[in-house]
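Note that this complex is displayed minus one protein chain, with the remaining chains in position.
The block that comes next holds chain A.
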Amino acid sequence: MSLGSIIGVDVGGTFTDVFSLDLTTGETGVAKVPTTRPDQSGGFLDGIRAAQPDMGHIRSLVHGTTAGTNALLERKGAMTGVITTTGFRDVLEMRRRDRPRTWGLRGDFLPVVPRDLRMEVPERVLSDGTVEQAVDLDAVRAAAAALRDKGCEAVVVLFVNAYANPANEQAAVAALREVWPNPHVAGSSEILPEIREFERFSTTALNGYLQPEVAGYLARLETALKGGGFGGEFMIVQSNGGVMSVETACQRPVRTALSGPSAGVIAAGYIAETAGYANLITGDMGGTSFDVSMIVDGETVVSPQTSIDFGMVVRTPMIEIATIGAGGGSIASVDAGGLLTIGPESAGSNPGPVAYGRGNTRPTVTDANIVLGRIDATRPLGKGLGTLDLEAAKAAIDEHVAKPLGLGVMEAAEAIVRVANSRMAGAIRLVSIERGHDPAKFAYMPFGGGGALHTGAMIDEVGIGRALIPRFPGVTSAMGCVIADMRQDFVQTLNATLDGLDLEALTGFMQQHHDDGQAVLDGAGSEFAARETRFELDMAYVGQTHTVSVPIPVTVGNGTVTAPTREAVRSAFETAYHGLYGRLLKSGVRVLNLRSTVIGTRPKFDLSRLAPPADATEEAAARGTRPVFVRGAWQEARVLARLDLPVGARVEGPAVLEQPDATIFVEPWLVAIVDPYGNVLIERKEGQA
């Protein structure tokens, strides 16, 4: 009997990547097709067909999507209305009184909901939850009618202090749902019952803004899939690295803001852990940016909020990804003071590097890699590029970098790569050190097409012990879709001193989060290897503004949450605080928020299925040699087909390992080893400091 297959689809800016796993045979497949725009569903379906022509065979389909991110960045969401407390109409537009950049005082901000679509209604709740003024529902209905007349598709209710008491907001939402013609209605306390009105309002408004767009996109996909005979489960990757049902995604589209990149980090974490590395730094090198993320003791680092763009704050747990503007398409230039700089200007993937011959004439990092022989100009990555124009790349480097610096063209190309490496290394150093971690204790995993070209520099510059390059670095995010667990996050602001904390109320919230999470898992129609509920409290000493995440040991037996004692909470706080700061203080303790996470663990597939076949040999993988330029001189590097190398193969640098979706460069002082899962491990050669 066939168990069917499980498919991960990651839609990126340039390519749609697909990873498929046949649960019966264990066979895996990858496909890369161009992303279609503006409607990504075309490329999505092409990709699935390339990997699994029989849609009826698909048991599970998991999708990492940039539909929401793009709608936010390009301001292509729905016309959305806001109904808010009298006096607070402009919160979305006033932000937290910031500005886009430190220097220059340039830049304007237009909120996704313009001022004429933000209506005030009489109502007021105080910070202690007292309803000072009950909501005027006639005013709410009148505002709704006005917003509909203006053409709004979605409406959100944003009441101040609704985190402390949602009664007014809930009454307004209920009244709206009676009159609003579609399901795109939400209140801020449903989306994020957490203190800080701008962050809550922004998250809720962006959610409303995305709802019609994302719901429409997912409905189109579902229809097309069903038309193709698909009858399995369909899930969407969230920014927190977990998956959610399509139904949840339609209600909470804002949770998809970092859907694609987070799936990549999940895959990286699983691959590294299987290979024996619980501490990992990932580096995703794209056309315009380099994204860094960390996994510490097997856990991804999650941050509570991010800004999609200036003033567009989304507060929902997201895998923490630090980005710098140094990608393959980043432009190298020499400034008026004679300093070589990389980025932030980028040629992106279109027109792309000079060598692509699409009209860009300023040299990029990729051009430098081509000139140095690290990318084969006759065999570029990505379809439809043809042969790359090596001479044009050289000429551009000569004109824009070599001549102004008084260097030869090869030295200039190497300089570009070294400065780009240094910037990437800096990003890694900052991310790890800021969190108090020593990068030497981490392995580094590059993914994306170009990342593996710069691995050696991370070992050299950051002092990372080794790099691990996954079997399919170019489709890591798609693989992550297949691996990710189902995960729901909940938050509730408590804002009380520990001594004054109402433990019964706390337990009530915990129970409610647990029940809501279980209901979502039950409704997913999926099987889970395990279920888990975790509780954390955001706590601090009275007077501190930065809180500490404190895991609270709570037992859940027969579906019932047992209340933690006050002493257990205090002790958990002291353990967490001491772990971070190495000392305890005498002040009182405050509890700001409860955060609960409900996880349904999905069955994992055996990564050794990705290992090279037993009959592979190094000889069969050999593809001759080609000259590469390293540290001022040409050296003859071996060229090997990476996917054809056997387990245990040791390839001493200089060498280039090629595969359809990536190129790995092994510097002369490094060695590449193929591990039992088909990963390539890169380390220093013996005796090479």
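A few comments on the model shown:
Basically, a contact is a pair of C-beta atoms (placed from the backbone, for glycine too) under 8 Å apart; a residue touches a chain by one contact, two chains touch by 3 or more; residues count from 1.
The working rule: contacts and distances are computed from a predicted model.
Selecting from "Ferredoxin reductase", "Aldehyde dehydrogenase family protein", "ABC transporter permease" or "N-methylhydantoinase B", the unshown chain of this assembly corresponds to "N-methylhydantoinase B" (UniProt protein name). Of the listed residues A:3, A:174, A:219 or A:339, the one in contact with the hidden chain in the full complex is A:339. One of A:26, A:56 or A:107 touches the chain omitted from the figure, and that residue is A:107.
Remark: the omitted chain is touched by one listed residue; of A:321, A:375 or A:415 this is A:415. Of the candidate positions A:32, A:255 or A:429, contact with the hidden chain is made by A:429. In the full complex, chain A contacts the hidden chain through residues 87-91, 93-109, 114-116, 124, 126-127, 132, 160-161, 163-164, 195-199, 335-341, 405, 407, 414-415, 418-419, 422-423, 426, 429-430, 433-434, 495, 543-546, 581, 585, 587.
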